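Of the protein chains in this complex, all but one are displayed in their positions.
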């Protein structure tokens, strides 16, 4: 099964998500600079979500580029990821309009958490399909960043009960961690040159590229 | 005539349909957890439609992947399918906002039925173009699942007059039947290995892969 | 200059236009069958525009498929076409909401006319680039259907001053004329079979394939 249309469909959905979010920034009916002031939290919320969708697109791009093939389970894991990301415009607007108050920040974090879990499932399914010793799986490694992100989201959700800005701060932090594109999938060839031939490399149990 | 742009255009339309549906979930203006409560039926309605559009994309993906070529009639059958699917956001919102009451559930079922009929016409046109004994047609088989789905939609529409949740339950059931991606088109090569050469296989009237 | 991204961008814009039109069908807040009644003219308006955008996509698909290359002027002619088509959702909603009254029907026709003129300019630019005796230009032919359509739009606009349904009827008629996909670009190879070999055919001054 070819991955081309999965990439194209995901690109389409992510492109639409990242763009329709801006429709939630309602155009003020007066022309003063002050009329923009109520939009500042909506705008901040939009910027964070834009970065998150951008990060997902970047990492999805890299991961699927490294993938050799896909199967039915991967199609559904991908749809699950797109489902949770499709809720980002809703929680972005709710969080922005309510000036980062408790429940909106918690819900925002929960959607991020569910998206991260879906991405983890997608990566896990790709690893299973390609085999543990495949170039793909060795490039993905033990996915520390993915696991840490999930912990941070949980922490952010919990801390939001104390003060929602703590939660929001943690979401910004996680975005910062991921800001640098995922280089694990960037140079598979060079890695092979260093580590020897690709197949039958079973003695290297400690994956060196994680 | 190449099928590439038909796939690209369909991907685009399906990606937009699946994404703009979320715009019907109106962001509440207060920040309490209770303010989300009225959205629960809209959300459930959204989830079901997301799954349906996902299923259509999956099956469309597989069917067009197996197709060798398209013609004008297929372009229009595809447009007819996209037309009915384009109405999904509307009926999804109407059904969700009205808490699965009778007429919205019936209309939702009718749009699903029309989409299923359009998909059937599309598959039928593809079969005609490729020939009854083609790999494509043998992979598609007698399309039991498609025919059963249509019967179920009709039953769901009828049962909605007794109680709309019966109809809704049947739509969920049909989604469950289709949840597993259509594997008929997945391994055409292996099928050939088992069943002998592709062309001139006229003695096998009972298509073995349906 | 490659035509791939022009096709992809046009597909994207057309897919969005055809899909966002449905957002103009405002979901009624009550669940009776009667509550759908005011939407009937909006729906009819939507169906006609869906068919028109579908026709444009089909013909654009065929024409660009036959094109060998594009240049800057063609990029802008294509953008001009997309501009007028981008106004279709607006005039569709205005015409539907106002039950096909005079000015909305006239404006609808004017947008169709401008789109047709833009398409003509696009086709003309492609003919100039490929040469009058090219396979592309011979496939396009004298473009009777395009010229007749423009005349019909003008007639429809004029007749709308007498009664808007006359104008609307003519727009439906033109859609009927174009419903069958443009076959001119479908079978270039067979034309060559009739007219002799492709290369080195220098003695035929009326160049059939150049």
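To keep things simple, chains are lettered A, B and C as they appear, and every chain counts its residues starting from 1.
Methods note: a contact is a pair of C-beta atoms (placed from the backbone, for glycine too) under 8 Å apart; a residue touches a chain by one contact, two chains touch by 3 or more.
Every value quoted in this text rests on a predicted model; they were computed, and no experiment measured them.
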Of the candidates C:44, C:87 or C:150, the residue in contact with the absent chain is C:87
Touching residues (missing chain, whole complex) on chain C = 1-2, 5-6, 8-9, 12-13, 15-17, 20, 23-24, 72, 75-76, 79, 82-83, 86-87, 89-90, 93-94, 97-98, 101-104, 107
Contacts of chain A with the absent chain, listed as residue ranges | 7-8, 11-12, 14-16, 18-20, 22-23, 25, 27-33, 36, 47, 50, 54, 57-58, 61-62, 65, 179-181, 183, 186
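Just so it is clear, only the chains that are shown with their structure count from here on.
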Over half of the interface residue numbers used by both chain A and chain B, so same, or under half, so different?
-> different
Measuring centre to centre, with centres taken as mean CA positions, what chain is farthest from chain C?
-> A
Fitted rotation between chain B and its twin chain C in degrees, CA, nearest 5 = 90
Take the average of all CA coordinates in chain A, do the same for chain C, and state the distance between these two points in whole angstrom.
-> 39
Give me the residues of chain C that touch two or more other chains.
-> 12
